[in-house]
Structure formats: C-alpha cells, structure tokens
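Structure in structure tokens, see below.
Every protein chain of the complex appears in place save one, which is left out.
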Amino acid sequence: MNAKERILGKLRASLAGTTAVADDYDIGLVTDPWRYAADERIARLRRMLEAVHGETLLTTAAEWPQRVLEALAARGIDELLVSPATAHGRRLAEHVREQGAALRLKGYERAVEAWKDELFFHTPASLTGTLGGIAATGSLVLWPSPQEPRLMSLVPPLHIALLNASEVRDNLFELMHAQRWTDGLPTNALLVSGPSKTADIQQTLAYGAHGPKELLVLVIEDA
Amino acid sequence: MSPLSPAPANATRVAPPLEAARRYPPKPADVYLFGTCVIDVFFPGAGMDAIHLLEREGIRVHFPQAQSCCGQPAYTSGYTDEAREVARAQLALFAGDWPVVIPSGSCAGMFRHHYFELFKDEPQTLKQVESLSARTFELAEFLLEVCKVRFEHTGAPVKLALHTSCSARREMNTHLHGRALLAQLAGVERVEHDHESECCGFGGSFSVRMPDISGAMVQDKTAALKGSGAAEVVSADCGCLLNINGCFEKQGDALRGEHLASFLLRRTASAGTGGAR
Partner (left out) sequence: MSTLADTPAQPIAFTRNAREALADAQLRRNFRGAMDSLMDKRRNQFPDGDELERLRAFGNRVRARALSKLPDLLERLEANLARNGVQVHWAETVEEANAIVHGIAERHAAKKVIKGKSMVSEEMEMNHYLGARGVDCLESDMGEFIVQLREEKPSHIIMPAIHLNAGQVARLFHDKLDVDYTEDVDRLIQIGRETLRRNFFEADIGVSGVNFAIAETGTLLLVENEGNGRMSTTVPPVHIAVTGIEKVVENLRDVIPLLSLLTRSATGQPITTYVNMISGPRKADELDGPQEVHLVLLDNGRSQAFADGELRQTLNCIRCGACMNHCPVYTRIGGHAYGTVYPGPIGKIVTPHMLGLETTRDLPTASSMCGACGEVCPVKIPIPSLLRRLREEAVRAPAAEPQHMRGQGAKHSKKETLVWKAWRTLNTSPGLYRVAMYAGTRLRGLMPADIGPWTRYRSAPKPAARSLHELAREHLGAQ
C-alpha cells in the first residue's frame, strides 16, 4: 500500500457507519449583510479600497486614457506596461499617438524568463483591465490571460486597473454566481484589494511590501 | 442543550445550535442551595449570605447536607470517572422539582452544561441531568431573572469593581447579571478595570501546576483592580476570590474582594419585601 491508500484507508475506517453533514449553505448570511443600493455600490468600493491605501478615480470611457497620462506624468513615469492586444491597450496607444505624448508603451509579449530583469527592475508601471469588482470588500477581480499575464499586476511598483462600474457586484457570492466561476476557473484567479502591504514589524502598517507600492483604480462610470 | 441520544463516537460533530435566550420560571416558594466546596471550606459566610438573600425574598432554602462538590476539579484535570461518580452523588440529592441555586457561576456551569458530557453514555441518567440542568441557576441570575428583585442601596456611595470568573461569564452570562444587579443600586458606581474580561489565573489545578504563569496572571489582575480606582471588589466566584485575595494579601495590600452575595446583603434592602429579614 502506498501513502495515499494508507491515509485514505485510515480516514474511511474512522468514518465507518457515520453520515455526511448536510449541505445547508446559508446564502443569505454571505449576501444580506453585504448588499448596497445602486448609488452606494461604487462609493462603498472606493471607500474600502481607499481605506487600504488604494487610489480611485471616477472617469468615463472617453476620458480614462487622459487620466492615465496625467497619473503617470504626476509621478514622473514615462513608460507603461500595457497589452497591445486588448481593446483598452489599443485605445490607450491611440490616445498617446493623438496627444503626441512622450509615454513609451511596452507589451508583455515574451515569456517572463526572456525579460525577467527588465520586468523586475525597469518597468515602473502597468495597466490592466479587470473582470469586475466587489463592493463589500473593495476588491478587484483579475483573471490573468495570455494578453495580461499574472505578473503584470504584481511586479511593477504602480499598477493601474480599469474597472467598469457596471461590473461591480455587491459581494463575492454574487460575483462568483454571476460570472459562473464553477464552470471553469483560469490557471490563476485573483482578488486584489489595495497595494501590497505588511504589518510584520511591530504591527506597523507599511505599503509596498513585495508587490505594487501603489494601486490606482480608474472606475469607468459609463461602462 | 445536548441531545438525549448521543451520536456515535466517531460521528463528525457540528457545533450545537445557538442557545436561545433562557426562559425563566416564576418565583418559587422553595429552592435548593448547592453551596460548592470552595465556599464550604473557605467562604461559608458567602454561602450563608446567599441563603439570607434568598430568604429575604421570601423563599424557603433547602440545603441537602449530603452535598459535596460538583466534580469540576477532577473533570478539568482529566479524571473523568472520578468526576462522574461525584457528580452522580449530587444528582441524586437535587432530584425534586425545586430550582437549584448556586452562588458560583463555574459550578453552576458544571451542573448546567458539563454533566451532559459526563453521562453521555447513560441514557437513564441523562434524563436526570436534563432536569437538573433546566433547574440550575447561578445566584445573581436567579435573583435578577427569577425573583426579579428590586434592590435599594442602603450604604454610603462607593466605587466598586466586579470581577467575573471566566466560566461564569462564558457559560452563564454571570457578568451581565452581576452588572444588572449592581446597576439597580444608586450610589454604587461600578468601574471597569483594565482587561476586565481576562482570566485572573486561578483555573483550579492550573494555579498549582503552572504556578508561574498563573502568578503572572493574578498579579496583572490585582494591579488592574487596584488601578481601577475601586474601593471595593466583588465577584460571584469564590475560586477567583481565593486567588485574588491571596495575591492582595501576599503583596501586603489591604484590598480584599468579597462575594457579590455578601455585598448585596450588607448594602441593600429588598424593595420587594420591605427590607431586612
């Protein structure tokens, strides 16, 4: 017998003659305390994100590219990691061209092994889309993809995320249900609630632990 | 409450349902008093004061002379068989219909909650346990919720701190009952002390098996009580008082805690019965 058989054998013997505990999942308990009126939902999300040092900005489908340029200019950043293969990537590139902005856009187009050093040490900011948000906890939902790989939202010190206001749900249960998560999850799914942080030294909160030092969420109100 | 027919020993356990608020019977004419072993030996005055308080409310008190200990010391030390036999002896003494009033929250918790575990394999005994559990009240709870006392303070204004034993607090809500009784008394200001809900370090055999940890806890507790600005300390549990008072004495401090029953008897009149016995 191998370890698996021995472990399972012991566990099965221990349960002999018993019945499984029924699944009486209480949906109300994970949804009712976390419901928000339509006009309160975005405010709640922003409040929760800002409480953990996230920055949020209300904007529109027409104006967000300019907001990105402004945010980067204010920080003296002249290079942005953004996927040219996404609609928002193309939209930003177009805006940069129109404006004749000095911002250099680069894509995540090779496997990470091929450009680790550049990604880790010479990529000051990134921009990604999101799959939605959760008002209850102030969370962004990210499903990294071939266009927007996992590390895009983790390694650059500034992460800018685009969030469509219409895709903000009240709570995690509602979001998982609406997006049918049990039909199939990606290799990596993430909830992101603020920039990285730690309180490991004397309970003192410090931001910018190993991930982004800043998280800027552009909430697109008319999308 | 535990069910009368226990699941098999290997069944996966689910936490018992949330306890509904306890429903209280009307005030009875007769009660049993279970005095507890600590009170019997070290604080008999507190036991007598509990009896007098009940009599002041017009209740006849019965004290079965064959009573001894609830079994808790052996139970928490892991000597379950010995605890069970001592528990069985008590069970037989309080078999009538009268409520059982106990001037100690931790012993009351033993009667009310832990006898189910002790007798889980004895369906016949469990019926008696069920009855005893339903009739068991901690003294402050009984005065407040069953007798519905209205006490009037007859002494000088005083600042006082209330220490509640951990099992009394967590198993019997004794802290709430004690606070409610004290809140009836004009001129009695109950002051909070630092880390009030924290254990005093007694824990029965814990205090002798782990003396240094227990000692650190009781030193913090006495410091908190002294730091509260209270002139008097009361508690509804004599185990804690044994510990706290012993520490005060060792430190050469004059402060001593007394049982809530003693404070109430000495410093109040019952508005319901018009005063002293």
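For this structure, a couple of remarks:
For reference, chains read A and B in written order, and residue numbers begin at 1 within each chain.
As a convention for this text, a contact is a pair of C-beta atoms (placed from the backbone, for glycine too) under 8 Å apart; a residue touches a chain by one contact, two chains touch by 3 or more.
Everything numeric here is computed off the predicted structure, so don't read it as measured data.
Of the chains on view, those touched by the hidden chain across the whole complex are A, B. Contact between chain A and the unshown chain involves residues 2-4, 6-8, 10-15, 18-26, 29-30, 33, 48, 52, 108-113, 116-117, 120, 136-139, 144-146, 149-151, 154, 172-173, 176, 181-182, 184-204, 206, 208-212. Those residues of chain B that touch the chain absent from the view are 7-15, 17-18, 33, 35, 37, 39-45, 47-48, 51, 61-66, 68-69, 71, 73-80, 82, 85-86, 88-89, 117, 166-167, 170-171, 197-199, 201-204, 206-220, 242-243, 246-247, 249-250.
Definition applied: only the chains that are shown with their structure count from here on.
In whole angstrom, the spacing between the mean C-alpha positions of chain A and chain B is 53. Partner chain A is touched in their complex by these residues of chain B: 7-8, 10-12, 14. By the touch criterion stated above, chain A contacts chain B in their complex at residues 14-21.
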